[in-house]
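All protein chains but one are shown in place.
Up next is chain A:
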Amino acid sequence: MHNLQIRQLISKTFFGMVCLFSFLSALPLVLILGYLLAKGVSALNWQFFCRMPQPLGEAGGGIANALLGSALLLAVAFALAVPLGLSLGIYLAENKKSRLADCARLAVEILQGVPSIVVGLVIYTWLVLPLKTFSALSGGAALALLMLPVIVRSTEETLRLIPLELKEAALALGVPYYRTILRVIVPSGLSGIVTGVLLSLARVAGETAPLLFTAFGNPFLSWRLDRPIESVPHLIFYYATSPYAEWHRLAWGASFVLVLSVLCLNLAAKFLTRRWRVQF
């Protein structure tokens, strides 16, 4: 009887500990969000999104250049990483055991572990030096390199779960292999693939390090892919390290917007996984 009570006590203590630590690990996010909300929301208004930064000493102004810049950088990264990542993911799912697949899988795993600052340096020597200018293109390329592993892994893992029977069904109807992949296999795994793409975007949206010597930053509004461009994380870094209170306020506002967008991307990914899931 005594023994039983001790065991029940241990069991309850264990359960309590697990709950406590779960709560503790969720706490930082809540604190960060709360802090950003308190500090950042006051900077947000119509001007913040639509206006350019004002010269020092003048009140108001916004971060339109950084918002546009980040959108452009992400668009470039998306355009580069999605076709490459999807192709590799499909290849890996279709050829589980080939030599090339093993090498590619290993390469992707290692790429995932490469520090983002190193990716930035590499793109600097590959693109910035030959083109003789910092540019949105090289910034996008650096981000694409960071997105690639996430897209490849999620595509491969999603497509692997699709039953072989589905592929056989299409092939048995005389559908060529490439059409089977593009019109049966990929649509069946679409929710997983789109989720992977959204998560990879969320992952790189806040990256600063790879942009330092690729996109560089730009205090003016720019649309051009061959010119330096501002981005939200870079603006936060630049403004937060400055000595001016007005710039600090903008940096808090920008941080809030950045975290909110990443959160939205993650929530969208979660929603899509649930909504588009295909029943086999």
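What we mean here is this: a contact is a pair of C-beta atoms (placed from the backbone, for glycine too) under 8 Å apart; a residue touches a chain by one contact, two chains touch by 3 or more; residues count from 1.
Following the convention adopted for this analysis, contacts and distances are computed from a predicted model.
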| item | value |
| --- | --- |
| Choices "Phosphate transport system ATP-binding protein PstB", "Acetyl-CoA C-acetyltransferase", "NADH-quinone oxidoreductase subunit E" or "Heme exporter protein C" - which one is the UniProt name of the chain not shown | "Phosphate transport system ATP-binding protein PstB" |
| Contact with the hidden chain (one of A:Glu109, A:Glu168 or A:Asp226) | A:Glu168 |
| Of A:Gly34, A:Gly60, A:Pro115 or A:Pro176, the residue in touch with the unshown chain | A:Pro176 |
| In chain A, positions touching the absent partner | 163, 165-176, 179-180, 183-184, 187-188, 190, 278-280 |
